[in-house]
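Notes for the one structure printed next.
All protein chains but one are shown in place.
Each chain carries a letter (A, B, C, D and E) given by its place in the written order, and its residues are counted from 1.
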Amino acid sequence: MSFAVFLGVVSADPDMLQDVCVADLASKVKVNGFPCKAAFNVTDFFFDGLAKPGVTNNTLGSLVTAANVQEIPGLNTLGVSLSRIDYAPFGLNPPHTHPRATEIVFVLYGELYVGFIAANVLVAKTIKAGEIFVFPKGLVHFQMNVKRAPAAVIAAFNSQSPGTLTIATALFAAKPTVPDNVLAKAFQIDAKEVEMIKAKLAPKS
Amino acid sequence: MSFAVFLGVVSADPDMLQDVCVADLASKVKVNGFPCKAAFNVTDFFFDGLAKPGVTNNTLGSLVTAANVQEIPGLNTLGVSLSRIDYAPFGLNPPHTHPRATEIVFVLYGELYVGFIAANVLVAKTIKAGEIFVFPKGLVHFQMNVKRAPAAVIAAFNSQSPGTLTIATALFAAKPTVPDNVLAKAFQIDAKEVEMIKAKLAPKS
Amino acid sequence: MSFAVFLGVVSADPDMLQDVCVADLASKVKVNGFPCKAAFNVTDFFFDGLAKPGVTNNTLGSLVTAANVQEIPGLNTLGVSLSRIDYAPFGLNPPHTHPRATEIVFVLYGELYVGFIAANVLVAKTIKAGEIFVFPKGLVHFQMNVKRAPAAVIAAFNSQSPGTLTIATALFAAKPTVPDNVLAKAFQIDAKEVEMIKAKLAPKS
Amino acid sequence: MSFAVFLGVVSADPDMLQDVCVADLASKVKVNGFPCKAAFNVTDFFFDGLAKPGVTNNTLGSLVTAANVQEIPGLNTLGVSLSRIDYAPFGLNPPHTHPRATEIVFVLYGELYVGFIAANVLVAKTIKAGEIFVFPKGLVHFQMNVKRAPAAVIAAFNSQSPGTLTIATALFAAKPTVPDNVLAKAFQIDAKEVEMIKAKLAPKS
Amino acid sequence: MSFAVFLGVVSADPDMLQDVCVADLASKVKVNGFPCKAAFNVTDFFFDGLAKPGVTNNTLGSLVTAANVQEIPGLNTLGVSLSRIDYAPFGLNPPHTHPRATEIVFVLYGELYVGFIAANVLVAKTIKAGEIFVFPKGLVHFQMNVKRAPAAVIAAFNSQSPGTLTIATALFAAKPTVPDNVLAKAFQIDAKEVEMIKAKLAPKS
Partner (left out) sequence: MSFAVFLGVVSADPDMLQDVCVADLASKVKVNGFPCKAAFNVTDFFFDGLAKPGVTNNTLGSLVTAANVQEIPGLNTLGVSLSRIDYAPFGLNPPHTHPRATEIVFVLYGELYVGFIAANVLVAKTIKAGEIFVFPKGLVHFQMNVKRAPAAVIAAFNSQSPGTLTIATALFAAKPTVPDNVLAKAFQIDAKEVEMIKAKLAPKS
């Protein structure tokens, strides 16, 4: 193959499509991941959407800004992505799981209490700027800002699209709704309390 | 290779270890999955622990009996396992995820309301004896017995050890405990309610 | 992502397609597995075709009813499927392999002599209602009803489409036909015997 | 890492073990594949056992000489191996499957009739010196020398240990033996014929 | 399934598409690998393009002739391919890597000095006709003909399309060009030497 490449007698396109498969996000055909675009350019491998802090003036005081295959088409089939998470003072990224990836965070600034739960054992720690923590694939985890100042992390995932299952909203804000008796029995609370939580977590319109 | 095997001039052991890797559950060396036993026999591929209904006289009215690599060492490296789930009248297998497998259930008897949540949409249905339902890998799901009679299912998983993350107990019965303010903010309840749920879900001693 | 989901400002569809990829069985584009449908509903994860015994009045006295991705589109990319196998009295599910999956059977009723062959060693046992047996991926295996009563099993596979290679029919009923001298030499029989077996195993028209 | 390597301040061993994992064939601990040796040398990646034709004076007139992880420890975890297959005039490599690999053959000399069976369709062809043919993973296939002269191929597999399931010997020469009634019903022959084939295929002592 | 196949009541096509996915090289839809053709025939699994020596009258005195998925559509999704490499007297297949596969070579004729580099350690050897050598996935390697006579090898890869990154041409003949100061600093040479190498390695028009 070296020689063929050497004399340039092989067009770049087929080789390109072997080395990368840039997502065709607009394709009518949907596959696991995305089909590949016929041509791509450098911007398919670039993203500047994590440069500025996200707006965190919401109930939880946190915002996740994703940089996955939908923002960076070049990530298609490459199995990695990033996110930036910003935290208001005492803000919380609530308990959630990523069905398709392990997460590893690097603290940009601030101080966070972070942890995951494995077999009902909490593995948690307070981490500061420049420190790293790992959340194993599929396990429930959270991060809470423990200071009066904002905080931010860069999170890396070994999936082009790790997915996110936020526990409280999945159970109490799904539509159609999860029956009260399922939630009441699971959390050992009564239907009235279930309804109250559902009301609080319902998407604002 | 056919000829070598034909004349039996190759000892069976090395080939065996290529076709199967029966778990050495007692090995001092721990690896992802299990090391292989030097020799095995037919019972390593057999299990009779799902023949009888499980005892369901507990708070939730359900019992999961596993038939994974720890019960069937022959499953090591083969990527599949089963469970039997028994339900008391109106019993619940509460919301949980399997970090390492998709689950597909076949109803042995009874009638269950089953569902999973994907991107905050509940996908749920009532299923009867002989019917099948799928719970995609890593998504939160549950089954509830909707009749006054017992029910049971056989569940298949595409992992030798799918793992189970039971939402309510992971969050409210972990040790060390998940801080009240994390749970209060996530579920939009106050610390008193968090403490109440923790008390109810605490392992009985 | 938790926040985005929380306020519902992300449409469900893209996340859905990340969590599941329901097979578009009618797609003109064929890929390994199947492309994904743009939308799906609960019936894509449900199947009732294994509820009733299959009709076993055939030469072998067995019938396999599949519940794989073609019956349950929601299984696409999820790597698991089921089958129901029914056996007439003394019926046989003849020696075969599954190129893409390990099989694990749970006996619904009856009594079967089951086994697989690894490196020319037969690993076999008689199993009864409620008992489990494993057939490792790619190895030849069979089940025979050893009683005068019908039998049935639920079989689980770690593939959305395990495939089946039935030894006798693949070799003696393929079209075009496998040359007599290949089969004669392989089984150390003469061409006349080969022709006789071919005649017996030929598909009935 | 470039700098660390540049100044040689990182010992080679750990990096080595990341790039390759040379099989420790003598390890007491057995894992899927093999544990890695602490050190290795160039001969772990070299083999000269395919240079000479194999001896084919046996019933089938063929001999497979393997060059897999057991002959080339350096192949461990690398997912590829070779074999050389020699054929006496009119010799046969009888119908078999490789549970763990696709096979692709390159004819060194001679002329062979080769084929595989997919869904009961025979896909077969006669191939000559320098020609290539593919046998997809897990499907039954064979090669027969159609000339009065010897023939040989180099076969490549995408597994360090593809495994081989030779149909006739697995079914009729397994020990313990597969019951006559299983084989009789599967091949639609009588028990006497089964016994005859078993006698012919039994390993010579 | 055995019975269904036995009576031929299942059309071959769907099963076929499960066992093989022959590349539709002309498909407008591009995916990782290739979509599958609706129908295929025996020639999709056959190739005769490696039968004759390649023309090696070029600067390096070597030629790689590929037999991958683009020449053999049947290889799609099967994870294996071959190449033939021919060497003029003293010809060189220059240092390169295969991003997606381990390579294992079998010498057809001639004598070659071959090697790979792992963690800055050269693992190299002279090999002759019939001998085998392994180049682990992703590591830089080369082969040089050390005799005045031509040489040739068959190379096997565990990828349907291993890809090739030829070091010298990638760095010094890329377009647009890699900046002189990057190459000068990396190789500790001055810009004039960089320009000289670029001129020598530039594709001939």
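The working rule: a contact is a pair of C-beta atoms (placed from the backbone, for glycine too) under 8 Å apart; a residue touches a chain by one contact, two chains touch by 3 or more.
Please read these numbers as outputs of a predicted model, since none were measured by experiment.
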In the full complex, displayed partners of the excluded chain: A, B, D, E
Contact residue for the chain not shown (choose from B:Pro94, B:Gly115, B:Gly138 or B:Pro179): B:Pro94
Residue touching the undisplayed chain, where the options are B:Ala51, B:Val64, B:Val121 or B:Met196: B:Val64
Which of A:Pro35, A:Gly74 or A:Gly110 contacts the chain that the document leaves out: A:Gly74
Residues from subunit A at the interface with the omitted partner, ascending: 5, 8, 10, 12, 15-16, 19-20, 41-42, 45-48, 50-52, 67, 72, 74-75, 78-82, 101-104, 106, 108, 116, 118-121, 123-125, 127-134, 136-139, 154, 156-158
Residue numbers in subunit E that touch the chain omitted from display: 59-60, 92, 94-95, 97, 99-100, 113, 115, 117, 120-122, 124, 137-140, 142, 144, 163, 165, 167-179, 181-183, 185-189, 193, 196-197, 200-201
Hidden partner chain, residues of subunit B it touches: 29-32, 58-60, 62-64, 66, 70, 83, 93-94, 96, 99-100, 161, 163-164, 166, 169, 173, 201, 203-204
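Heads up, the rule we're going with is that only the chains that are shown with their structure count from here on.
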Innermost chain by mean C-alpha position: C
Farthest chain relative to subunit E (centres taken as mean CA coordinates): B
Inter-centroid spacing, subunit C versus subunit A (mean Cα positions, whole Å): 37
Centroid distance [mean C-alpha coordinates] between subunit D and subunit C, Å: 26
Subunit D, residues touching no fewer than two other chains: 59-60, 94, 99-100, 120-121, 124, 137-139, 163, 169, 173, 201
Chain-to-chain touches, reported pairwise for every pair that qualifies: A-B, A-C, A-E, B-C, B-D, C-D, C-E, D-E
